[in-house]
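Comments concern the structure below.
All protein chains but one are shown at their positions in the complex.
By written order: A and B. Residues from 1 in each chain.
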Amino acid sequence: MAESILALTESRQSRGSSTHLREHRADAPVDLPTRSRVVVEGLTALFGATAAVKNVSMTLLDRRVTAIIGPSGCGKSTFLRCLNRMHETVGTASVRGKVLLDGHDIYGQKTNPAAVRRHVGMVFQRPTPFPTMSIRENVAAGLRVARHDDAVRGTVEEIVEKALRRASLWDEVKDRLDTSAVGMSGGQQQRLCIARALATEPDVLLLDEPTASLDPLSTQKVEELVWELRADIAVVIVTHNMQQAARVSDFTAFFLHGEMVEFSPTAEIFTNPLDPRTEAYITGRFG
Amino acid sequence: MVGMADSEPSSKCEVTKRHDPPMTSLPNGGPSKRQRETASRTRKTLRRRRATNAFMVGVLALSAVLATIPLILILYHLLKSGLSSVNVDFFTNTPKPPGETGGGMYNAIVGTLMLVAMASVIGMPVGIGAGLYLAERKGTKLANTVRFLADVLNGLPSIVMGIFAWEFLVKPIGHFSALAGAAALAAMMVPMVTRTTEEMVSLVPTSLREAALALGYSRARTAMTVVLRTATAGIVTGALVAVARIAGETAPLLFTALGNQFTSYALNKPIAALPLQIFNYAVSPYDDWHAQAWAGALVLIALVLIISLAARAATRGRIDLGAD
Partner (left out) sequence: MSQSTPPGRSDEAQSLPQPFDHGIEAAALRGGAIVDRVYDAAITFFALCVPLLLLLLIFEVGKAGWPAFQKFGIGFLFSSEWDPVNLKFGAAPAIFGTIVSSIIALILATPLALGVAIYVAEFAPPWLRQPVGFLVDLLAAIPSVVYGLWGVFVLVPVLREHVMPFLRDTLHLGGTPLFSGPAYGPSMLAAGVVLAIMVLPYISSVAREVLLAVPRSQREAALALGATRWEAIRGAVLPFAKSGIIGGIILGLGRALGETMAVTMVIGNRHELAASLFAPGYTIASLIANEFAEASNEMHLSALMAVGFVLFAITLLVNAVARWLVWQTASQARSAK
């Protein structure tokens, strides 16, 4: 499978930035043991009476990156927001169906959405550092509300450093941890947001078009980061950029008009799509 | 020569039309008579229209000048008549009986500060809470109703608040009190703070709120540590504008705080207030009290302007002293 992805990346090298990633991929342990982490069963997401996501079922694996692609308005972001109960924070939104995190229904009667979000982290399209907090406070922002075993994982200081290192931001900011996060570049801000999400050690990380507002260099850094995170957790990335999906993911789901059309290993979906609509989309015939 | 508008809508005319205009403006033929007439008419009306434009700009600029004159006059008279009586005594002494010169408004200054502080303590939490509700539940029926009613309350005469507080607090308790005054002022503050808080909280991007929620923050924590903290400057401005307005209120206090010639720190007794004292002195027959009234007005306006300017500084660029 690694081979076929390599072949695919090579064939799409016109965008330029993938050479580096290819080496990365070659080093990365592609056959880490895995198991199902999130099981989605018949998920329908509504805004008022309009369904944005229709009856989607899929399984997300641990230590794998799953990409969700599709034209804008296809419901891919909405689907992502259902996985940590962010969807319901919008006025008239509601959800039907089941999402099981390690066998526990996150939409269960007794489940607290805030608790769910501590285990399923999220990074948004636009960087969202808290403007009133310093870099350090931003990274630590989720800590005080996170799991009660914080103490076991070390001091805040250590956690902040670890998170920033994982987000490969440590060397750039270690000398100005107490300055405002607003002064950073867009790419740095986005990596700060990833560090902030990692500091609470989530089991699943959701990325909603994380590189849409970044320049190519920052994009590459974030992509490398995603591939490194794969060693520990399940990552779901929504992207409108098919090359990105091909570069960073193990599995790819194609959404259209709120429905999941196809869900296959990335190499297969890009080389040998089963559905003609998928083929039409990835060959650029629409969207 | 026939203009384009006169041509008949037949296909033959279409053809003619296409050839017609170039004919009228051949290089050596010059503009047609009709074109020359139109041009001269345009020039003439344009001259008139331009004159009208210039005249109106002048009238508008003049009205801008006229509108600022009252402010300048009032400030000038305040300084001229009040400055001489503003001295150390004014800030440290209590009023002397009529006929005796000297004395000050220490009691009134203390009273005003106490009334405003109490009103803020009562009114601000309610206003900020209601404003948060309006911003967080935007579009719901209750939110729309509350917003509308807050606007209506904002426009109600302050004397109505005084009557309300008198009937609600003074009459049942049996005597005038500082607390009743503070309650009347707080009732005025609530709708003002509600609306400015709502506006400021609405300016906080949804993405920030979502980022906090996605970290596992409860909605309450999100509101307190992210939303309110980001909107702090704006909310402070709104609160200061409200404070500036209630600090100068007199009418509600006539029915509640009543006024006091002596310094009082008791919450359940009548208390002096700067605007009340100014009113009482202004309508008195004594020249010395008139001078004190001017001095009091100067101090009051200095207080109000300082608060207003502080509010302006808190959020640079937004002027919001007027009717929201």
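Here is the rule we use: a contact is a pair of C-beta atoms (placed from the backbone, for glycine too) under 8 Å apart; a residue touches a chain by one contact, two chains touch by 3 or more.
Being a predicted model, the structure only gives us computed values, none of them experimental.
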| request: From the listed residues B:Ala39, B:Leu149, B:Ile173 or B:Ala266, report the one that touches the chain absent from this view. | output: B:Leu149
| Among B:Ala244, B:Ala257, B:Ile271 or B:Ala314, which residue is in touch with the absent chain? | B:Ala244
| query | Residues of subunit B in contact with the chain that isn't shown? | reply | 49-50, 52-53, 56-57, 59-64, 66-68, 70-71, 73-74, 77-78, 81, 125-130, 132-134, 136-137, 142-143, 145-146, 148-161, 163-164, 166-168, 171, 187, 190-191, 194, 216-221, 223, 244-245, 247-251, 254-255, 275, 278-279, 282-283, 290, 293-294, 297, 300-301, 304-305, 308, 312, 319-323
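Criterion: only the chains that are shown with their structure count from here on.
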| field | Contact footprint of subunit A on subunit B as seen in their complex | value | 138-139, 205, 207-218, 221, 226, 229-230, 232
| note | The answer for subunit A against subunit B in the complex is residues 84, 86, 89, 91, 114-115, 117-118, 121-122, 124, 126, 128, 130-132, 141-142, 145-146, 193, 196-197, 200
